[in-house]
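The complex appears here minus one protein chain, its other protein chains still in place.
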Amino acid sequence: MSRVLRGVRPYGEDAVDIVIADGVIAELAPAGTGVGDVIDADGLVALPGFVDLHTHLREPGREDAETVLSGSQAAALGGFTCVHAMANTNPVADTAGVVEQVWRLGQVAGLVDVRPVGAVTVGLGGERMAEIGAMAHSAAEVRVFSDDGKCVHDAVLMRRALEYVKAFDGVVAQHAQEPRLTEDAQMNEGELSGRLGLVGWPSVAEEAIIARDVLLAEHVGSWLHVCHVSTAGSVEVIRWAKARGVQVTAEVTPHHLILTEDLVTSYDPIYKVNPPLRTAADVHALREALADGTIDAIATDHAPHPHEDKDCEWAAAAMGMLGLETAFSIAMATMVEPGLLTWRELAQRMSVRPARIGRVRTQGHDLVVGAVANIAVVDPSAVRVISATDLASRSRNTPYDGMELPGRVVHTVFAGTPTVLDGALV
Amino acid sequence: MDSSRAHVVLDDADIGRAIRRIAHEIVEKSRGSQSLILLGIPTRGVALAHRIAAAISSIEGTEVPVGSLDITLYRDDLRLRPARALVPTMIPPGGIDDKTVILVDDVLYSGRSVRAALDALNDVGRPAAVQLAVLVDRGHRQLPIRPDYVGKNLPTSLVEQVRVEVAEVDGADQVTILGEGR
Partner (left out) sequence: MKHLLSAADLSRDDAILVLDTAAELAAVTDRSVKKLPTLRGRTVVNLFFEDSTRTRISFEVAAKRLSADVINFAAKGSSVSKGESLKDTALTLEAMGADAVVIRHGSSGAPHRLATAGWIGGSVVNAGDGTHEHPTQALLDAFTMRRHLRDGAGDLDGLHVAIVGDILHSRVARSNVLLLRTLGAHVTLVAPPTLMPYGVESWPCDVSFDIDQVLPGVDAVMMLRVQAERMHAAYFPSTLEYSRLYGLDARRMGLLPAHAIVMHPGPMNRGMEISADVADSSRAVMVEQVANGVSVRMAVLYLLLGGMKEEI
């Protein structure tokens, strides 16, 4: 059986019919001529299905906040066909057993590729290396390793991890946060943190770790991935490292492309996130870096938290915000609408590059005949008001509740099968 | 019909006459009493108290001490209105104990202000007697309170407003009624 995305515009270019058969793109036919079950996509834009390098699915351990299934649903509704499930679950994904469990749950959900991320150190403890090789050789075929939420701050351990993953073409994704400089830290350190009486989280705590790690990566000839870059200084360090030929890639979250620290003035923990919201100058630098390729990818850092962990005073609140179901709209608002990225370039940042970084062979293909049919069909002309209660995620901690955002994901096709049609799960 | 039309009921000459009559009545009623005190209820009551004292002085040649009594903290309608700034309470030297205190207000209406003033007075001392002088009594009492000295009885309807202006505060003396056309 074949399906036809009727009248769709790949990368916003001329309208065609994308004919899908046997899980791949079988034909790019002139609009109106494709044969098969028709999915109306007249005038909509087709992009390769999005790939998220940084998703917290919370299962196992915090199924009250999110499950692999609910997170997969949120991902599909956001136009994603692949997510990387972070290792800071309970138990931590630091053994082949846990990563295989998450991977299988992803298979059962069947809405996106769920690619588990393995912990770098046992229990994210930062002391002993986890069984990285076993996770790499498990059914889950882990390639990305990260202690995300915690920084691998021990320089020797970081060096060893960078070296060790070379054996199977893996990558260490570092959550860059110097722990001593960020003890009890609550928000970006600046004039505002001083005024609000919240312990500051200095930019240098991120930049110093990135600087150390790019030099380590250069020294041992390994490849480093930097999670959620949030400061202009980090951008400069990465730009410098790339110019030197260091093998480094980097991601930025949607929220760091649009939100700034002044939101903390409300003391509403919905804006509490790690790394913290920074200044408008940082936001500007991050957008430029994403545009010029210094930053390779948009990664959501989708971090669900139950209501009670946000409905409290600032210091007691959990860090993190939802991202999967709003990422495309934020990317469009911050990068495409201002002319910083074309649709083709956005496809690079949200699909092609993250798939390469994650070593996911079946994802991030260009929309050409023979490619695996992972496709996000979006309506750039739509405008929607975000409602936290309408999200598929089990949690409600979106900072965009009530905000009007441009763009809407209309259909998502995962490996040839529609997972979302007309904005609703199939 | 212009429902907000202001209607002058007392002009400056009327007010002067009313004050002189109140002064005469006070002198007559308290003959022999050497211990009168006039306490005005801010804002306009204070100005009226000073004028009554001056009138008594010109009649009798005696000086009657004048003070002011802020009733804000004693009002029973605090929750119903925005918080108001306090004004000083000024008790003449010697206090009010065993004196005859005459409270002076511009308009007597529900009686609640006078009730508050009596409470406030209670916290200041223990006078021998308390009397009440008002420039205008417009009726509609909600408490068993009656004035001892009245400048003018002014029957009004509930929808009307009585506005007293005095030169010390408002630049001119007059009493007007606003509201339903008369």
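As written, the chain order gives the labels A and B, with residue 1 at the start of each chain.
Quick note on the criterion: a residue touches a chain if its C-beta (ideal position, glycine included) is under 8 Å from a C-beta of that chain, and two chains touch if they have at least 3 such contacts.
The structure presented is a predicted model; accordingly, all values stated were derived computationally and were not measured.
Chemist: Using the touch definition from the header, name the shown chains in contact with the chain that isn't displayed.
Modeler: Across the whole assembly, the hidden chain touches A, B.
Chemist: Of the residues B:Y74, B:Y109 or B:Y149, I need the one that contacts the missing chain.
Modeler: B:Y74
Chemist: If the hidden chain were put back, which of A:S138, A:S193 or A:T231 would touch it?
Modeler: Only one listed residue reaches the unshown chain, and that is A:S193.
Chemist: Consider the whole complex, including the chain that is not shown, and state which of B:R5, B:K29 or B:R84 touches that chain.
Modeler: Going through B:R5, B:K29 or B:R84 one by one, B:R84 is the residue touching the chain not shown.
Chemist: For the chain that's not shown, point to the residue among A:T33, A:Q107 or A:S266 touching it.
Modeler: Of all options in A:T33, A:Q107 or A:S266, contact with the hidden chain holds for A:S266.
Chemist: For review purposes, identify every residue of chain B that touches the missing chain, sorted by number.
Modeler: Touching the missing chain: residues 70, 73-74, 78-89, 119, 123-124.
Chemist: In the whole complex, what residues of chain A lie against the chain that is missing from view?
Modeler: 186, 189-200, 202, 266-268, 308, 311-316
FYI, only the chains that are shown with their structure count from here on.
Chemist: So what's the Cα centroid distance for chain A and chain B, whole Å?
Modeler: 75
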